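Omission of a single protein chain aside, the complex is shown with its protein chains in their original locations.
== subunit A ==
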C-alpha cells in the first residue's frame, strides 16, 4: 500500500514564449498568443504583454492566472506611485518593484516567467529578465517560457557581446537598428514554433521608442 500523494496542484502551465531585445534608443518586446493546458489549446489569441507605465512593457509566460494577478498588483502600485510622485515610474524603478513583488510571495510564488522591457532614464533600451521569485538582471536581450531553450542560443549567436569577463564591462544594447531587431524576433519565433508545441498561432510584437509605443502582429504556424 503506497502512500497517497497530492494530486491537486494550484499551478498550471499555459505555455508560450516571450522575448525582449534592447536597442540604442528602442526596445522590442514580443510574445506568442497561444494559451494551452497540457496538450490542449485554450485559445489562439491571448496577449501575454502588458504596458505597465509609459516606458515599461512586461511580457510573461507561465501560469496566466498568476500572470494576470501580478499585472493587476503592479498596475495598482503604479497608480499609487503616480499619485505620490506626480510622474510615471521609470523602467529601472518598475524593474525593482517587480522583483520585490515576486519575492513577496517567495513561499507561494507567482508562476510567472517575466521579461520587462522599456527605455531607461537616458532613453536607451533596457531589458530585465526574471525568475519566478524575483531574481533579476539587466541584460541586452532575453527569452523566457517554453521556447526559450530554442531561442536563447540563437540570440546568443546573433547578439551576444564579448565575454562578460572582459573588463571594462561592455554596453549590452545591440547595435542593430529597430527594423533589424524586429526581423530577428520574427525569425526567432518562426523557428521556435517549428519545434515547440506550446508556441505558435500568432506573434505579438511591441516596440517602445521615443515616439511612443506601437504593436505589430505576425501569423505563426497553428499546429
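Everything that follows uses one rule, which is that contacts are C-beta pairs under 8 Å (C-beta built on N, C-alpha and C of every residue); 3 or more make two chains touch, one makes a residue touch a chain; residues count from 1.
Heads up, the rule we're going with is that contacts and distances are computed from a predicted model.
Trainee: Of the options "Calcineurin like EF-hand protein 1", "Transcription initiation factor TFIID subunit 5", "LOW QUALITY PROTEIN: AP-4 complex subunit epsilon-1" or "Proteasome subunit alpha type", which is the UniProt protein name for the chain that has been left out of view?
Mentor: "Proteasome subunit alpha type"
Trainee: Footprint of the hidden chain on subunit A, which residues?
Mentor: For subunit A, the residues touching the absent chain are 72-73, 76, 79-80, 83.
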